[in-house]
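Sharing a structure below in structure tokens format, with a few things to ask.
Complex shown without one protein chain; remaining protein chains in place.
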Amino acid sequence: MANIITDETIEYVSILAKLELSEEEKEQAKTDMGRMLDYIDKLNELDTDGVEPMSHIFPYTNVFREDVVTNGDERDAILSNAPGVKDGMFRVPKTVE
Amino acid sequence: MAKQYETVIGLEVHVELATRTKIFCGCSTAFGGAPNTHICPVCTGMPGSLPVLNRRVVEYAIGVGLATGCEITRLCKFDRKNYFYPDNPQNYQISQLYLPVCQNGRVEIETDTGKKSVGIHEIHMEEDAGKLIHDEWEDISLVDYNRSGVPLIEIVSEPDMRSAQEVIAYLEKLRLFIQYLGASDCKLQEGSMRADVNLSVRRAGEPAFGTRTEMKNLNSFKAIARAIDGERERQIELLEAGASVIQETRRWDDNKEYSYAMRSKEDAQDYRYFPDPDLPPVYISEEWLEEIRSRQPEFRTEKMARYKAEYGIPDYDIDILTGSKRLADLFEAASKICGRPKKVSNWLMGETLRLLREREEEPEDIRFSPEHLAELVMMAERREINGSAAKEIFEAMFDFDVSPGQYAQEKGLQTVNDEGLLRDTVERIITENPRSVEDYHSGKEKALGFLVGQTMKAMKGKADPAAVNRVLRELL
Partner (left out) sequence: MDILSLTAAQLSERIRKGEISCREAVEAVLAQVAQKEERYHCYISLNGEAALEKADEVQRKIDAGVLSGPLAGVPMAVKDNICVEGTETTCASRILSGFLPSFSADAVLRLEEAGAVLLGKTNMDEFAMGSTTETSAYGVTRNPWNPAHVPGGSSGGSAAAVASGECFYALGSDTGGSIRQPAGYCGVVGMKPTYGTVSRYGLIAYGSSLDQIGPLCRDVTDCAAILDTITAHDGKDSTSVDLKREKGDYISALTGDASGLRIGIPRDYLGQGLDPEVRAAVLKAAGALEDRGAVVEEFDLSLVEYAIPAYYTIACAEASSNLERFDGVKYGFRAEGYEGLHDMYKKTRSRGFGPEVKRRIMLGSFVLSSGYYDAYYLKALRVKALIKRAFDAAFAGYDCLLGPVAPTTAPRLGESLADPIQMYLGDIYTISVNLAGLPAVSLPCGMDGAGLPIGLQLIGDCFQEKKLLRAAYAYECARGQFTRCPG
């Protein structure tokens, strides 16, 4: 495997992804990610100098809404899905900056 | 010792735009309202929902860019900034990193140390977050998404400022442009304008910048000035002690006058920006740009010149009035109705500013209408009320936007214009005060003042002082 994924990398990426992996999962993730990256490295065979990265397939631009209020009160339908609600708000663990 | 250090400051200013709806959905941006009543699937990040851009947001952003001399990016794009936080329902913020709408602008400022140009690195569009409320009872937090998706522009300056004074001059200038454009009311206290201060220090003459910190939670000009001084001191102390400054985000506590490091190590500060596949790029054509340019308002410099030519009020007044879009608008509208610009200006420059200071408010908080101000001016002109009544009425108008005519009537504040009653009262006062009459005749002008006062008192303050004067002199 050309791409060796370290424990630190797995640790770092799982912080970004907000995933808590078991030891077993971490080992598996190291192997899986390394293999996938080896495979993705195949793209380096292609010379893409001067090729504009294509994020949108069609060159459409300027899709707008006009500044007009169209939404009514959807509070109940939306809050009804929340695992925790209090006083019409979403309940989360104490969050301080 | 501190003198050997130079402070280097750059600003990131977030401004909430005055659109009716949010940036990517048709929810109202109106303030107030019970929690989560201005929400929909889009601004709460419901699965399957998609964003659609509000055209006005782009136009306001371009307007601010043109006012600050920016280059407008003809093809601009939205990117996702990924980070987990409960006020951010998708756990990514739609913002602009790679191709922001405006770039390379400048704002001219003037301080005690002279004129200076502050560079604007970029202006980008993005969405605001919801509000987190701490629940003391249960020691939990609660999330309200009414503000989630409110449009923001973020104005990022170059690190061109060197003092709190320069920072405030820059912010005031910026605020004025934006208020003149009507793009936002820019209230720091209410958070519709928020400044994050990036600050570093370096020894005088050193070419490289020091390590900077970013300070948040600054909600008044005074707090900004204190935070700059406080953070400068903190960094210098660190350097003097041989320690180094850590690049981090800090939260300013204005009561303790100290900043605290924010965010736990759980946050890797790696936002993984990438172009948002849900939003096609925005192409700003020459025609569109021209249209926006043609709609740009009269900014301060032009307004000052016009006031001088049109109203003939003192330069001092012009400077103050045009220093606030709200004052300038009130002045013009009220002057147009009553045709007495100087009188209108006097009310704005005098009582209005005094009461604003007393109430710790800003011109944007003014509640009274130009119609009522004009009415008050005309009532005084027509001598329907005297000076002290006018002040009393104005204060009620300032606090509750009462109609001056109606209020004067209800409170019985109109001047009594009954010549017979006035003459009877003056005659009675003269008879009751022979000593003062004698003093007056022996040349003591002060005695007249006393008699005027007595007459006013007898008439419960409702006489016109000029008329009292006239009748007294006549009958003496």
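Residue numbering begins at 1 within each chain, and the chains themselves are lettered A and B in the order written.
As a working rule, contacts are C-beta pairs under 8 Å (C-beta built on N, C-alpha and C of every residue); 3 or more make two chains touch, one makes a residue touch a chain.
Just so you know, these numbers come straight off a predicted model, no measurement behind them.
Only one of B:Gly10, B:Pro35, B:Pro51 or B:Gly210 touches the chain withheld from this view, namely B:Pro51.
From the set B:Glu71, B:Glu108, B:Glu138 or B:Asp270, the residue in touch with the chain omitted from the display is B:Asp270, counting the whole complex. One chain is missing from the display, and on subunit B it is touched by residues 41, 44-53, 80, 82, 84, 86, 89-92, 143, 264, 266, 270, 272-274, 277-280.
Seen from subunit A, the chain kept out of the figure touches residues 9-10, 12-14, 16-21, 25, 28-29, 32-33, 35-37, 39-46, 48, 51-58, 60, 63, 65, 74, 77-78, 80-84, 90, 92-95.
Convention: only the chains that are shown with their structure count from here on.
Note: centroid distance subunit A to subunit B, computed from Cα atoms, is 39 Å.
Contact residues on subunit B toward subunit A in their complex (touch as defined above): 19-21, 25-28, 34-41, 44, 46, 52-56, 58, 75, 77, 82, 84-86, 132-135, 138-145, 251, 262-263, 266-268, 270, 272, 274-275, 277, 279-283.
The residues of subunit A lying in touch with subunit B in their complex are 12, 15-16, 18, 55-56, 60-71, 73-75, 78-79, 86-97.
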